[in-house]
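Here the complex is missing a single protein chain, while all its other protein chains stay put.
Lettered A and B in written order, each chain numbered from 1.
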Amino acid sequence: MAKPVSLQNKEFGAGGKPISQKGESLWKDSMRRLMRNRAAVIGGSIIVLLLLLAVFADVIAPYPFAEQTLVDQNKLPQWVLSLFPTMEPYAQLSPKYFFGADYVGRDMMSRIIYGTRVSLTVAFIGPIISLIIGVIYGSISGYFGGRLDNLMMRIVDVLYAFPSLLFIILLLAFFRSTFARPAPGTFTYSVSQLDAAMGGLLFIFIGIGLTAWATMARLTRGQVLSVREKEFVEAARTLGANDMRIMFRHILPNVVGPLVVAETLAIPGYISTEAFLSFIGIGVNPPTPSWGSMISDGAQVIRTYPNQAVFPALALAITMFAFNFLGDGLRDALDPRLRGTQ
Amino acid sequence: MRSKFFVLGGLLIVFSMILGACQPAAVPTPESIIQTVIVEGTPQIQIVTATPVPVVPVEEMKVLTLNMGPGDIPTLDPSLGTDTSSIQIAVETFVGLTRQDEVTNEVEPGMATKWESVVNDDGTETITFTLRDDVPWVRWNGKEVEQVLDCEGNVRMVTANEFYYGIIRTLMPDTGSEYAYVLGMVMVGADDFNNGITDDPTTVGVEVIDEYTIALTFIEQAVYNPAIAGMWIAYAEPSWLIDGDDCTEARTDKWTETGFFQGYGPYTLKEWVHDYYLTLIKNPFWPGADNIPVPKIEEVTWTMLDASPAMAEYEAGNVDAVGVPLADMDRVKADPVLSAEYMVAPDFCTYYYGFNTTALFVDDVRVRRALSFAIDRQSLIDNVLKGGQEPAGWFSRPGLAGAPTRETHPELGVAFDADKAKAFLQEYLDEKGITTAEVDITLMFNTSEGHRRIAEAIQQMWKDVLGLDIKLVNQEWRVYLSTIKGAGTPQIYRLGWCLDYADANNFIREVFDQNGSSNPYTAGEPSGGVFWKNEEFSTIVRAAATEKDPVKRVEMYAQAEEIMVLEDAVMAPIYWYTRNTLTKPYVTRTYSTGGHEHIEKWDVDMAAKP
Partner (left out) sequence: MGRFILRRFMYMNVVILVVSMITFGLMHAVPGGPFDREKALPAEIIANLEKRYNLDKPLWQQYLMYLNDVFIPQFSKTAPTSNLEDDALITFKVSGNLWVRWMNFGPTFSSRSRTVNDIFRQQLPISIQLGILALTVALTIGVPLGILAALKQNTIFDYLGMSIAIFGVSVPVIVLGPLMIWIFGVTLKWLPPTGWGTKPPYILGIFPSDLSWSFWRTAIMPAVALGLGSSAIIARLTRASLLQVIREDYIRTARSKGVKESHVITRHALKNSLIPVVTILGPMMAALVTGTFVTELTFGIPGMGKYFVTSITNRDYPVIMGTILLYAVFLVVANLIVDIMYAYLDPRIRYD
């Protein structure tokens, strides 16, 4: 999924030239069509922007994300008050914080900016893990079928039979408590230090990763099952193409569309899993800012200080829009049957 | 375009079919309850459709809806109750030998109209309670509250036998009562029986003199003995219902379920839909007493909602009184209507940070004092807690019997003092030749939004005042409990304590004396929590328990507090709780300080209710 994006500039540099039919790779062709899709381009640009925000958060954010000024708690600027006039009777104004300050007087804007780091990491790690493992696993299973398929799918079934949210909670409880306060120098100590350095994200990744790929494997298999019976696969087979070639040249390009869509659709799921974990109090460690924890904090005060829920939720929504439109564009672009039709 | 409607229509049809298929031939009314009726030893679920027979016309019936907080009520069994919700129901459906006034916490007559104390030769104290003889056992039969009859058809009255049964049942190891230790601590023989050292119940200091007289023997002549005798773990319990008799089937653990439950208090259980709501109905056979009047409100329902949804229900007019969520505090205080319905009342709990006095850095009393003095409790209350809590200078909350108050001891305990805090820390740093950067201290709390906010604010105070970067770690409750009870207790840990009975002994001695809940001992040596042994402190709190002179007693506890929070500074008291409630103007009520409301004293003006 990352590949076509990285090719973007190169492709763009070569753009404008009439594209020759023969030497045109599938990816290049796809890119051309992707660039024509306005919504996808906007989505992609937003994601690039968010990535920049995440990388340069230290420079852009006006305050450190953990700095509390207790006396400034819940203060907000005039424009926010105008936006939510219900706060009139009790709102305390302060122009210092653009989106207002949170319940302990931390700048909401800085936290949202830093929060892109956590949320984007969550948004990328989940899909990457599940795409890599799931697609390879699923296509092998679906393509070869028979006993191998059966065996592989039973393994997936076991994972799949676990209600994923519940499994993640159980896994997190296990990891967190097993790795709680071990003696320095041990392996568990290093792991817990790494987790602490990541603000508690490591175990969340492991939990999500362990549960997410199975879905992708199943979906891939389903798609492969349906495509491998198609005429062009039969044709390739009779022409003597080997399994690897059929799989990667003929089948995968034909199934990748729905997979990409499913994966971009899953991204909100990953991010909201993180928010859910924060909501039940087992998310990232404080004061690590994540949109999920900000939203779940904000949701509690939604009637009193709606801005504290609305702004992080808006950040999340914009990100979702971006990922979804980009995913959609990718799907349209990657569908080989659309080649040359637009 | 037609396709869209095709699919939509199709879905609707399918769904209506699913629902149609589930449509019962005869829909039971919502009034129905499930009863397991044993026919020839065969349990059968019967749907008993109850026809409500209101005592007063429905429109005039006084009803009240309150909120219990999220989650099901753990138990209605008095022997097993440990939490506010369980005990709230217990105090309304049962009455102890004595009863504490819910506001002043004074010990008043309960089922016992009077009691006499005799000091025995061996120093033990026997209190003989005389019970009232006019209270029957009652149950809700699906239609109305009826008196429970015995096998001969006579009304079963509450007698000393059921009190004896209740106390022994609480203490039986098989019961697994978590609060049995309170009886074990004060009653002769109770601890051994509870721990299975003996299985002879006659060794326990409880004796039925006659049907309406019961004698309890206590180890010490402690001031709080009558209060403990009135606790829920010593309520009368229906032995015939739990263990069965000739005419009653044994319900064992299920005896507290809807349809089975029997009690004798001013209210009795009408319906308990697990995790959803519980309704108590007025017991018409409760004869009333000065301090436990005949209830005015006919039915009381508790919903089991989280704070925010409960607040929404209150504002929608469906719940009559509710705790104010912290999140809504600013809005409530600014709102002209809500602020008039808002009330802050004391709640007898203390929030504190304990120090592991054997852990690096905090093993020096100066560091502990510095940390304690550096906490700006008032600022925490104003900016984080917002509920009008009181900054805690010591542990035993004022208002408890024997506890010092700000009036009696204005200078006692700790208060925010940045200079003192800095001075203590500096002295330590200079002596050790280290800088603040080298001081590595971890504060641990159990995972919870509220504790996190407090910890974050205090972390910032320590940074601002002392320049210390304290690490925050949270653990999930069960793991946390095992952590802070053992050798791995972190340098600073969080806990709170709420009263079981309104006496300073319940706080100071039961929590911090040797083998207290925050100072566990193994084989006579400290093994967790604050890891603290101070003979002077132990001597004082033990002597204070039996001190009859109230003024002298307060003085002794003040001395003990001084040792605990200043001299040894084993803990930093943070704040004394308050309860922030909203009550509709048509409700007349009292505000309990112990957390358990006495609804029989409340009233509702139904005419004023919109």
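Descriptive notes on the structure:
Throughout what follows, contacts are C-beta pairs under 8 Å (C-beta built on N, C-alpha and C of every residue); 3 or more make two chains touch, one makes a residue touch a chain.
Owing to the predicted nature of the structure, the values given are computational and were not obtained by experimental measurement.
Interface note: of A:54, A:316 or A:333, the residue touching the hidden chain in the full complex is A:316. Check A:81, A:173 or A:241 against the missing chain and you find that the one touching it is A:173. Summary of contacts with the chain left out: across B:130, B:159, B:217 or B:303, the touching residue is B:303.
Within the set B:495, B:508 or B:599, the residue that contacts the chain not displayed is B:495. Checked against the full complex, the candidates B:220, B:427 or B:476 give a single residue touching the omitted chain, namely B:476. One chain of the complex is left out; on chain B, the residues touching it are 1-8, 11-12, 15, 18-19, 22-24, 27-28, 30, 32, 34, 36, 38, 41-43, 45, 47, 70-72, 74-77, 80, 82, 173-174, 176-178, 180-181, 184, 194-197, 249, 251-257, 273-276, 303-306, 308-310, 312-313, 315-316, 318, 476-479, 481-482, 485, 495, 510, 517, 520. By the touch definition given at the top, chain A reaches the unshown chain through residues 37, 39, 150, 154, 157-158, 160-167, 169-171, 173-174, 177-178, 180, 215, 218-219, 222, 225-226, 229, 257-258, 261-262, 265, 268, 272, 275-276, 279-280, 295-296, 298-299, 302-303, 309-310, 313, 316-317, 319-321, 324-325, 328, 331-332, 335, 337-338, 341.
To be clear about the criterion, only the chains that are shown with their structure count from here on.
Put simply, the C-alpha centre of chain A and that of chain B have 44 angstrom between them. Against chain B, the residues of chain A that register as touching in their complex are 68, 70-71, 73-74, 89-90, 103-105, 173, 176-177, 180-181, 281-282, 285-287, 297, 300-301, 303-305. Contacts from chain B toward chain A in the complex involve residues 308, 311, 325, 327-331, 333-335, 379, 383-384, 447-449, 452-453, 455-457, 460, 472-476, 479, 483, 488, 490.
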